[in-house]
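Notes follow the structure.
For subunit A:
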Amino acid sequence: MDISEEKSATLIAEHDRTEAPKMTENTTAKQVADMKAEHATTVGKPLVDNAKMSMRGVDVFYGDKQAVFGVDLDIGENEVIAMIGPSGCGKSTFLRCLNRMNDTIEICQVKGEISLDGLNVYDPKLDVVPLRARVGMVFQKPNPFPKSIYENVAYGPKIHGLARRRSEMDEIVETSLQRAGLWEEVKDRLHQPGTGLSGGQQQRLCIARTIAVSPEVILMDEPCSALDPIATAKIEELIAELSQNFTIAIVTHSMQQAARVSHRTAYFHLGRLIEVNNTKKVFTTPDHELTEAYITGRFG
Partner candidate 1 sequence: ARDSISIVGSSTVFPFSKVVAERFGRATKFKSPTVESTGTGGGFKQFCGGVGVNFPDMSNASRRIKQAELDNCKANGVTDIVEVLIGYDGIVIANSVKAKQMKLSRKDLFLALAKKVPNPSGGDTLVDNPYKTWKDVNPTLPAIKIEVLGPPPTSGTRDAFVELAMEGGCSQFSFIKAYKSSDKNRFKEVCHILREDGAFIEAGENDNLIVQKLNANPNALGIFGFSFLDQNADKVQASYVDGSLPTFDTIADGAYPVSRPLYFYVKKAHIGLIPGIEQFLAEFTSEKAWGDEGYLSEKGLIPLDEDRRATIAKRVKALDSLKSL
Partner candidate 2 sequence: MNSTNSAEKPTTAELVERSLAKRRASEWRFKQMGRASVAVGIIALLILFTQIIGNGIGAFRQSFIHMEIEFDPDTLGMTEVNHEQLALANFDGIVRNGLRELFPEVKGRREKRELYSIASYGAGFKLRDMLAADPGLLGQRVSVKLLVDDDVDTYVKSLRAGDPYEDRISEAQRKRIDKLLESGALKLDFNTGFFTSADSAEPEQAGILGALLGSLFTLLVTGSLSFPIGVAAAIYLEEYAKRSRLTDFIEVNINNLAAVPSVIFGLLGLAIFLNFFNMPRSMPLVGGLVLTLMTLPTIIISSRAAIKAVPPSIREAALGMGASKMQMILQHVLPLAMPGMLTGAIIGMAQALGETAPLLMIGMVAFIAEVPAGITDPATVLPVQIFLWADSPERAFVERTSAAIMVLLAFLITMNTLAIWLRRRLERRW
C-alpha cells in the first residue's frame, strides 16, 4: 500500500468528525457540485506507463440516458485502484464495462475504447469468455447460484478446466473459501445451497467464487458492503495479497477502505471521472475541488 495505516486512519477520523455538522447544507451544496461536475474534466494522473487495462473516451448509455461520460483511465499492472463517488454516479456501470458485463443489459450501449494488455475489449470479434476469465468480477448484489456452496466455488474452475482431479478441485474450493474468510463458517455445510447463507456470507461466497478462477484483473463492486470489520479486514488482506500478482479495481463507499487498500483512487461524479491520483494524494491534497468536497464530506 502506498499510504501508511497510521495516516489514513487519522485522515478518516478527521473526515468522520467533519461529516456530521455539514449535513444540513448538503442538498443545495450537492446541486452546486452536480452543476460543476457537468463541466469537469479529469484532473490528476489518469494514465500510467505499465497499464494493464486502459480506457479511452468511454461513454455509456442506458437507452437515451448517458450514465458515463468520456472517461480516460489506465489501470496499472498489479495495481489496486479504488473507485469512489456518490451513489448513482456510474461506478458500477463503468466497472461492468471492463469485462463487458454491460453486454447483458439490452438497453446499455458502450462507446469508446477499452483494452486489456493492448487487446481491444470491445472488438466485436473478441470472444468474451477468455476475457471474463482474465477479468473476473464480484457484483454489487451478491448473486450466488442456487447450487451448493461447493458447486458455487467450483463452477469457474470447472468450466475453465482449471482442475484435473476431484482432489485438485477440493483444494481450490477450500483455499478460495479460506482466503475469502468463509471456510470456517461453511466447512460443515459445503453441500447445502449457497442461497441459504446470510447476506455477508453470500458476499464472501461470491468473492471466493471469483478468486477461484485466479483472474488477472479482478473487479470488485463493493465487496465488503455486507461485511463486519473483521471479515472486511480479511478481504482487505486478501486484496493486498492478490495485488502482488493481480490487478484489482474496487468500487467502495468506504473512504477508509479505499485509503487502506488502494494505490490509486479515482473519483467519479455524475458519470464523469473527476480526479485520479495516488490514493495518498487524493485523500490528503486532492487536486479537484469536487474531490475535496466529497472526501471531506461536503459539497461546493
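The rule is short, and it goes like this: a residue touches a chain if its C-beta (ideal position, glycine included) is under 8 Å from a C-beta of that chain, and two chains touch if they have at least 3 such contacts; residues count from 1.
The candidates came about this way: all candidates are chains of the complex that A comes from, given by their letters.
Since the structure is predicted, the reported quantities are computational estimates derived from the model, not experimental observations.
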Checklist line | For subunit A, as assembled in this complex, the candidate in touch from 1 or 2 | finding: 2
Margin query: Touching residues of subunit A toward candidate 2 in the complex: what are they?
Written below: 127, 129-130, 133-134, 159-162, 172, 175, 213-216, 245
